[in-house]
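One protein chain omitted, others in place.
Right, chain A next:
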Amino acid sequence: MERTQRVLRRAKKAEAFVRHLFFVFSLVAIFTTLGIIGMLFFESALFFRKINVFSFLTDTQWTPLFYEKHFGILPLLCGTLLTTGIAVLVAAPLGILIAIFLSEYATPRTRNICKPILEVLAGVPTVVYGYFALLFVTPLLKRVIPSLAGFNALSPGIVMGIMILPLVSSLSEDAMHAVPQSLREAGYALGSTKFEVATKIVFPAAFSGVTASFILALSRAIGETMLVTIAAGSMPQLTLNPLVPVMTMTAFIATVSLGDVPAGTLEYQTIFAVGLVLFLFTFFLNLIARRLRQRFREVYQ
C-alpha cells in the first residue's frame, strides 16, 4: 500500500515537472517573436533618429556607404519587387498546372513519383540555386538576350520561381484536394467533362486556397537572401529593367554584414531599418495568407 502511494506520488511529480518544463519550452517561441520585433524596432528607432522617415520612404537613391549618403529604400524595394515578381510569374502558372494535374488527373502512382521530385527541388540549399543562376542560367540567357548584364534580376528571378514552385504546387494541390467530392459529382451529373469539372468547378472553389499559396510563396521569395546576393548584384537602382544589376533588401543586409560593421554605428542601424521593412512585408503577407486559408477551411468543413 505504502509502495503504491510512493509510486503514485512519483508519477504525479514527474507529470507536474514535465508539464512545467514543456510550458517553459513553449515560451521560447513567444520570446523569440518578441525579441525579433523588439530588436528591429529598437535599432530602427535609433536609425530614424538620424534619418528622416519621409526621406527614407521617398528618396530615390540608396547609398548608405558612400561619402554622400542617401537613405531611400525605394531602389531596394524595387530590386526585391523585380526578382520576386519574376519568380511568382514563373511559379504561379507552373504551380497551378501541376496542382490541377496532381489533384484531379494523376493516378496514385504518378503522384508518388512526382511529389518527391518536387520536394527534393524544395530541399536544394539556396546557395546552390545562386550558383546555378549566376553560372548556368545567366550565361544561357545571354545567348538569347545579348544585352543581359552578368548580374541581373531576370536569372535569379526565374531560378527563384523554380525554388518556390514546390510551395505553390503542394499548397494549391492541398486546397484543391479539400474541395468536397459532392461538388465534383454535381458537375458530372450536369454532364460536365473531367476537364470542365477541374477548371470550372474545383479550381474556382479552391481559389482562395490557391491565392494563399501564391502569397506564401511571394513572402518566401521576398525573404530569400543567398540566391539574389549571389546572382542579382549589389547595385541599388530604381529600375524595372530585369536585365541590369539590382540590389534587394535581403542582399543589402547580407552584403553589409559581410564587412565587419561595429554596433552602434549608422551602418549597423541601417540594416535593422531595412530588416524592419522586410519583416513587415513578410508578416502581413503571411497574415493575409493565413486568413485566406482559414476562410477556405471554414467554407468546406
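What we mean here is this: a residue touches a chain if its C-beta (ideal position, glycine included) is under 8 Å from a C-beta of that chain, and two chains touch if they have at least 3 such contacts; residues count from 1.
Heads up, the rule we're going with is that contacts and distances are computed from a predicted model.
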| item | value |
| --- | --- |
| UniProt protein name of the chain not shown, from "NADH-quinone oxidoreductase subunit D", "Electron transfer flavoprotein subunit beta/FixA family protein", "Arsenite efflux ATP-binding protein ArsA" or "Phosphate transport system permease protein PstA" | "Phosphate transport system permease protein PstA" |
| Sole contact to the chain not displayed, among A:Ile230, A:Met247 or A:Leu292 | A:Ile230 |
| Omitted-chain contact residue, chosen from A:Val53, A:Leu89 or A:Val127 | A:Val127 |
| Options A:Ile51, A:Ile73, A:Leu118 or A:Ala232, residue touching the unrepresented chain | A:Leu118 |
| Residues belonging to chain A that touch the chain removed from view | 11-12, 14-15, 18-19, 21-23, 25-30, 32-33, 35-36, 39-40, 43, 93-94, 97-98, 100-101, 105, 112, 114, 116-121, 123-132, 134-136, 162, 165, 193-196, 199, 216, 219, 222-226, 229-230, 250, 253-254, 257-258, 260, 263, 271-272, 275, 278-279, 282-283, 285-286, 290 |
